[in-house]
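Working notes, beginning with the structure itself.
Every protein chain of the complex appears in place save one, which is left out.
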Amino acid sequence: MNYEGYTTFKAEKNDAVLTITFDYPPVNVQGIPMLDDLNRLAESLEGDRGVKVVVFQSAHPEIFVAHADTNFLKDMSTAAVPREKVELLYLQKVLQRISTVPQATIAKIEGFARGGGHEFALACDMRFAARGKAKFMQMEVGMGILPCGGGASRMARLTCLGRALEIILGARDFDADEGEFYGTVNKALDADKIGPYVDELANRIAKFPAESIESCKRAVYASIDLPIDGALREEAYWLYQATSKTPAIKRFTIADERGFQNDMENQRNWNDALIGIQEIQ
Amino acid sequence: MNYEGYTTFKAEKNDAVLTITFDYPPVNVQGIPMLDDLNRLAESLEGDRGVKVVVFQSAHPEIFVAHADTNFLKDMSTAAVPREKVELLYLQKVLQRISTVPQATIAKIEGFARGGGHEFALACDMRFAARGKAKFMQMEVGMGILPCGGGASRMARLTCLGRALEIILGARDFDADEGEFYGTVNKALDADKIGPYVDELANRIAKFPAESIESCKRAVYASIDLPIDGALREEAYWLYQATSKTPAIKRFTIADERGFQNDMENQRNWNDALIGIQEIQ
Partner (left out) sequence: MNYEGYTTFKAEKNDAVLTITFDYPPVNVQGIPMLDDLNRLAESLEGDRGVKVVVFQSAHPEIFVAHADTNFLKDMSTAAVPREKVELLYLQKVLQRISTVPQATIAKIEGFARGGGHEFALACDMRFAARGKAKFMQMEVGMGILPCGGGASRMARLTCLGRALEIILGARDFDADEGEFYGTVNKALDADKIGPYVDELANRIAKFPAESIESCKRAVYASIDLPIDGALREEAYWLYQATSKTPAIKRFTIADERGFQNDMENQRNWNDALIGIQEIQ
């Protein structure tokens, strides 16, 4: 798969990790060029089993993705639309498409991520933020609208209802530690630690089978949109999707032969042993 | 709109912030008089675009709202009702009506809030609690019932399932810091800080357009009751509800002219700049 020719970011592939570096001066604005790039990226990822993890970062020293472009926002309709005629915005569609690529996606946030920039991060599977650098805000309520890049829809899936309302109604800056405390970022990390931390996590996930990564992701996202009975059925569905394509049975057999079933010493070492077992194909 | 003649609280309006101070000795009990007052308050708020934020507090030095009145609880039916014949309790209906007013609602909790008093707080959009003063408990399981003022329904929307079950099954007192840790309160604050903190937040939100406050609130509440596709459609629906009534397009145009699109210095100042932009109507 070819990850070239983007206007607003550069793509670099190392083994099964694709690193996307936003680089669209002056502020990595999220306009039509960036949405077109992300849409094309998602299309490529949907058909690529060679990439298993995508890391999003920025080349800008102070900005991740600044915010959505006021120019396309200016073109928004000012007519109230009846519910049955509502169509998703291009911004919503693109970020939802990013959210549902079969790869694991990680946002490494080391600068401002406000409005649509923050909503892009919320559409990734995981978010890590650098202390002293990352800064978040949903300012839309003060502009007269609401977060319309999935932010109003996703916030309470990442923090509780009360804190989602505070973030969106208060429209205040908050930093990495506050994001970690509220749950909108998985973890806050010191600025010199976030790179190695994300590398280690991305490389670990990239060793696992692409089909089990996808199955895990599909089942977890489905789980919060379904009652528990339906969630369990989806879990079983994705289990067989995985076993039909991965060396799972072979791995269980060999794990048993190697003593991972019952040997006590091996229980202590599962964290590393799981990587050793990846050689079994 | 006239906010007068209540039995159990006083209402004071400053610009777009309405402060409700519970004052119903001896313990601000949540009986029919308080529920009638809250129902009438909600009815007024539903039709009032001049109030954008409601802050609930107490005049009592040790109590927010003590608990539901044992007298109306004594009148509850003891007949098991088939599912299809179940009707909501007056308590549930009133607190749900408070939960869905178009304004942003904030509970400032500086004393005991147990049982129905806690459930009232859970029905607000945000909760802040004073260290050393706030104390919470759902004692219903020990009385032979369950939290029936929306508490059993809302707890796991504010903390995770396991902690919701612990709070409701354990029926133990917990304080501001534990509430913050579990997520049932947005933040715990020192007793001398909570007043200024809530004032600042309420006044900030009160500067924003009433219709975007309502749109944000409707979309966030809908988001957790719908699968992601439906949530995104509601988000788009409420976007156009907002743009049809607010000066959003004008604000985007002027924000661009003022350099908020691309100027780096302005990126650093969005938190304050958002207030400056409120003059554009």
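Should a chain be cited, it is by its letter among A and B, assigned in written order, with residues numbered from 1 in that chain.
Assume a residue touches a chain if its C-beta (ideal position, glycine included) is under 8 Å from a C-beta of that chain, and two chains touch if they have at least 3 such contacts.
Quick caveat: nothing in here was measured; it's all calculated off a predicted structure.
Taking the complete complex into account, A:L239 is the one of A:I32, A:A80, A:A191 or A:L239 that touches the chain left out. Interface note: of B:N39, B:S153, B:N203 or B:N271, the residue touching the hidden chain in the full complex is B:S153. Check A:N39, A:T100 or A:S223 against the missing chain and you find that the one touching it is A:S223.
Of the listed positions B:L89, B:A191 or B:I275, the one in contact with the omitted chain in the full complex is B:L89.
Although one chain is not displayed, subunit A still touches it through residues 104, 125-127, 154, 157-159, 183-186, 201, 204-205, 207-209, 211-213, 215-217, 219-221, 223-224, 227-228, 231-249, 251-253, 255-256, 260-264, 267-268, 270-271, 274-275, 277-278. Touching the omitted chain from subunit B are residues 26-27, 29, 62-63, 66, 69-71, 73-74, 76-81, 83, 86-89, 92, 96, 112, 114, 137, 139-148, 150, 152-157, 159-166, 168-173, 221, 225-226.
Here is the rule we use: only the chains that are shown with their structure count from here on.
Put simply, subunit A has to spin 120° for its C-alpha atoms to lie on subunit B, with the angle rounded to a multiple of 5. Remark: subunit A and subunit B have CA centroids separated by 30 Å (rounded to whole angstrom).
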